[in-house]
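What follows is a single structure, written as C-alpha cells, with notes after it.
A single protein chain has been omitted; all remaining protein chains appear in their positions.
When the chains are written out, they are named A, B and C in that same order, and each has its own residue count from 1.
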Amino acid sequence: MARKSTLLPEVAVVESIRQETPNIKTFRVVSPGGGKPFEHIPGQCAMLSTPPVGEAIFSITSSPTEKEHLDFSIVQTGTVTNYLHEIEEGFEIGIRGPLGNGFPVEEVKGKDLLFIGGGIGLAPLRSFINYCFDNREDYGKIDILYGARTPDDMIQKKDLFELWPQQPNTDVYLTVDKECEGWDGKVALAPHYCEELAFTPENKVTVTCGPPIMIKFVLEALDRMGFTPDQVITTLELRMKCGVGKCGRCNIGEKYVCIDGPVFTYAQLLEMPPEY
Amino acid sequence: MSVAREEHNFEPLIVAFCCNWCSYAGGDLAGTSRMSYPPNARVIRVPCSSRVSPNFILRAFQRGADGVLVAGCHPGDCHYITGNYHARRRLSILRRFLGFMGVEPERFEVHWISASEGGKFAEVMTEMPEKIRALGPNRKLRDAR
Amino acid sequence: MKKVQKEKLEDLFERLAGDGVLYLPLEEDGVVNFAPWKKGARVNLEALNTVLPPKRAIFPQTETYMRFETDGKKLQIEQVEPVEGNYFLFGVRPCDMAGIKVLDKVFLDEPEDDIYSRRRQAGTILSLGCNDPHVSCFCSAFDLEPGFAPDADVALWDVGEVLLWKPLSEKGEKLTSSVEDLLEDASAEEERAAEEQRNSAAATVAAAAREHGWNVEGVEEALQDMFEAELWDKLYRRCLGCGICTYICPTCHCFDVEDFGKWQEGERFRCWDSCMFEEFTLHASGENPRPTQKERVRQRFMHKLCYYPSNFEGLYACVGCGRCVRQCPVSIDITQVIKEVGGVKSGS
Partner (left out) sequence: MKNLQDTIREIAAQSLARGEVELVIGWEKGDLWWQSYPAFIEEEKEADRLIWDPLCVPNLSRYLLQELSEMDEKKIALFVKGCDALAFNQLLQDNRTVRERVVLYGIPCDGLVDPSKLEREGLDRDLQEVERDGEELVLKAAAGEEKRVPAKDYLYDKCLTCRYPNPVAYDQMLGETVPVEPEERFTGVRKLEELDYEDRFSYWAEQFSRCIRCFACRNVCPACSCIKCVFDLQEPRWLGKATEPSENAFYHIIRAYHVAGRCVDCGECSRVCPVDIPLQELNRKIILDINELYGEYDAGVDPEQEAPLITYKTDDPAAFTES
C-alpha cells in the first residue's frame, strides 16, 4: 500500500449536531469506529470534506481534554458550510488534520488570561478556555469577555451562562451590540466594554478572536490599556486549500497562515504586511 | 447515465426543456389523450423558451445527453409577449454555432409546440430519438470523467 | 563525454518511449510544448522555450488524487495513485531545470507532498544547453548558466550534427548505460565546440543583463520595505488580471482543490491556480484580503522576489526564462521590476 497523501482526508462521522444560533451549528465528529479522529492542541484547525462540494478549513472548538470527539462550530456561509448545515446526524464526512500551530498553551502557564471573543470567534477560544479549566492549576485568573450582535447570536450558551461562571477564579462578561428585548445584561461593543472593565496588563496574556473590525478596535483598546503587542494573541482565518503550506494562497508576506499560524501574537502581526 | 452504454442497444437520452405555458401543457395533453411516444426524453419545465441559457444546453451534453430539445410557444403566442422571438434568434445562432463546433445539428432541436398540440409533442418525441439513434451516442461535449 | 548522432535521435526516442513516457518539445499548430512522444511526432529541439514549462510533466495542470462514493449517509474515500511509472523529460532548458528545483523546495519540504515527490522520483531529466539565448532571457541574473543545468540527470549540448551527452547523476549514468549502443564517445573537438557555445551563450545573457540593469543583488532585502511602495500603484493599472504569467511560469506552484461529482460518485483533483485571479483569496464570506489587482500584482512579484527567498535561503523563485516577459499581453515585465527595485535600493 502506497503512502497516504497529505491531501487525502479520512472518513469521519458526524455524531451529533447542535443548533447554536439561526446560522451556526456545532458538529460533533468522531471516527467511524468511535473515538477522536486525531489529537490536537487548542487553536489548531482541520479540513472538513463534504464531497462532492469540496473541502474547507475550520477551527476545532473542543478542548483536547475531551477525549472522545472533536467539535466544530460552523457558520453557514459558502458551499461546504451549506452542505454541512443540511446533513443529519450520522452522516459521514472527510476530515484532515490537525493543521496549524495552535495556541502557546505551555508558554502562558502561570499567567492570567483574558479571552476576548466576538460572534463565531469564540469557536477557537473555547478550545483553549476549556483546556485551561481542565488544567486549572496551571493558569492564573481567567477573564472571558464575549460579545455578540444579539443574545440569539451567542454560541455555546451553556458554557457562557452555566459552566464557565462556576469555575474558580474566573469572571465571564457578556455583552450584546444593541439593546434588545429579553436581555438585561450589558449592551456595548466588545472593545468598549473591554476598556470599561479596565483590565490590567500585569502578568496577563490576552487571546482574542472575532470579526476583523472587532479585532481592530480590541487591539487599539488593549494598546491604550497598556498591553504590549507580545501580550496579545489572535488567530487568523484566510482562504486555504491544502492546509500544509503548499498551495500558496494563505500567505501574509512570507508567513503561511496554515502552517506558521493561524495563531499569531500581535507583535508578529505588526511585522507582517497588513494583508489579512 | 453510464458513459459506456453499448452502441448496439443504444437508447438516446434527450433532455427536453419545455416552456411551462405551451409545450409542457402540450406534453400533458399528449398524456391525457393517451398518445404514446418513446420515453427517451427527460423533461425539464422552464418558464419560457428564452429562459434556456446555452449553459443549460451544454451542461446537458456534458452530463450525458445525446440530444437536447427546446420547446416553446409558437412565435406570437409567448406568455411573456416576446420571449420566444428572442429565443428564436439566440437559439438559431447557438444551433449553427454548435454545428460549427462539430456537434451534429440533429442533436439540438427547437420546436414550437402549443398547449393544444399534444399530437405534435408526441410526434417530436418520437422523431427526435430516431434521428439521434441513427447518429449514435454523443461523446462530443461529454465529460468523460 | 558521450554523443548521439542527430540521425539516431529517432531511435533513441523510440528506445526511451519504450521504457516510459518520453516528454519532449513537440510542435503542433506552430505551438511548441512538452508532450508525450509518438512515432512521427514533430520534435522541435531548436525552440528556446516551450510555451508551457516542462513542470507540467511533474506537476500537471489538473491532477486527480482522490475518488469518492456516497451512499445515503455513507462516504467512501480512495486515493488515486499519482505515479504512471517511468518518464523522461528530454530537452529541458537550464532555466526550466532551475524552475523544477524551485518547485522541489516547496513540495519536498516537510510535510512532503507525496503526489509530487513520487512523480519527481519517477522521472529522468535530460537538459539541453541554450546556444542562442533570446533577448528576453535573463537567467544569468539568478546565477544560472544558459548553457548548462547542473541539477539535471543528463546534460546535452547541440553542436551541429550531434548532441553531446554527459551524465550528471546516478539516474543519468543508469540511463546512459541502457542506451550505450546508441551513443559514441565525443571527440575533443566537439567538446571544445560545446564549451565555446556555453561560454558565448553565458556572455550574451550577461551582456544583456548589464545593458538592462538586471541585477537581483539586494532585491529581496529592498522589497521587504516596499510593501507600500508607489511602484505597485503604477504597475497594476494596465494588468488585465489574466493568468498567463503564472501559468506559463516554471516556478509558479499555487494550486486549487476542487471536487467533480456526478450523482453518488466523483473525484477530487488539484489544479493550477493563479494569484492574479480575484477568486484566489476570496473568502466564502465575501471578504477579500487582496481586493484589487494592485494587491495581486504585488503578491506575484513579492512572492517570487521576496517571500520565497526569505523562506528558502535566498533562492529567488524566478529563473529568468523570460516567458512572462514575452507573453504578457500588456508587457508587465519582471525585469523592469527588478531594475526599479534595485534602483530604489542603490538610490536610498
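One rule holds for everything that comes next: a residue touches a chain if its C-beta (ideal position, glycine included) is under 8 Å from a C-beta of that chain, and two chains touch if they have at least 3 such contacts.
The structure displayed is predicted, hence computed values, not measured ones.
**Student:** According to the contact rule at the top, which chains on display are touched by the left-out chain?
**Tutor:** Contacts of the unshown chain, counting the full complex: A, B, C.
**Student:** Could you tell which one of C:Glu190, C:Asp273 or C:Glu295 touches the chain left off the display?
**Tutor:** C:Asp273
**Student:** Touching the absent chain in the whole complex: find that residue among C:Glu7, C:Asp29 or C:Glu170.
**Tutor:** Residue touching the absent chain, from the options given: C:Asp29.
**Student:** To test your reading of the contact rule: which positions on chain C touch the chain that is missing from view?
**Tutor:** Interface residues of chain C facing the absent chain: 28-31, 33, 51-52, 61-62, 135-136, 212, 234, 237-238, 240-244, 247-248, 256, 258, 260, 269, 271-274, 277-279, 284, 293, 325, 327, 329-333, 335-336.
**Student:** Just the residue numbers, please: which parts of chain B touch the chain that's not shown?
**Tutor:** That gives, for chain B, the contact residues 54-55, 58-59, 62, 75-76, 82, 85-86, 88-106, 109-111, 140-145.
**Student:** For chain A, which residues reach the chain that was dropped from this view?
**Tutor:** On the side of chain A, residues 78-79 touch the unshown chain.
The rule is simple: only the chains that are shown with their structure count from here on.
**Student:** Draw the chains as dots and join the ones that touch; what shape do you get: line, ring, star, complete or other?
**Tutor:** Here the contact pattern is a line, an open path with two ends.
**Student:** Taking each chain's centre as the mean of its CA atoms, how far is chain B from chain C in angstrom?
**Tutor:** 46
**Student:** How many angstrom lie between the CA centroids of chain A and chain B, rounded to a whole number?
**Tutor:** 51
**Student:** Residues of chain C that contact two or more other chains, please.
**Tutor:** Touching at least two other chains: 260, 262.
**Student:** For a test of understanding, state which residues of chain A touch chain C in their complex under the given definition.
**Tutor:** On the chain A side, the touching residues are 2-11, 49, 51-56, 77-81, 87-88, 90-94, 212, 237-239, 241-242, 244-249, 251-254, 273, 275-276.
**Student:** Would you tell me which residues of chain C are touching chain B in their complex?
**Tutor:** 64, 260, 262-263, 267
**Student:** Give every residue of chain C touching chain A within the complex, in rising order.
**Tutor:** Checking each residue of chain C against chain A gives 65-66, 68, 70, 73-77, 79, 81-82, 106-107, 109, 111-115, 118, 227, 253-262, 266, 268, 270, 273, 275, 280-285, 287, 289-290, 295, 299, 302-303, 306-308, 310-311.
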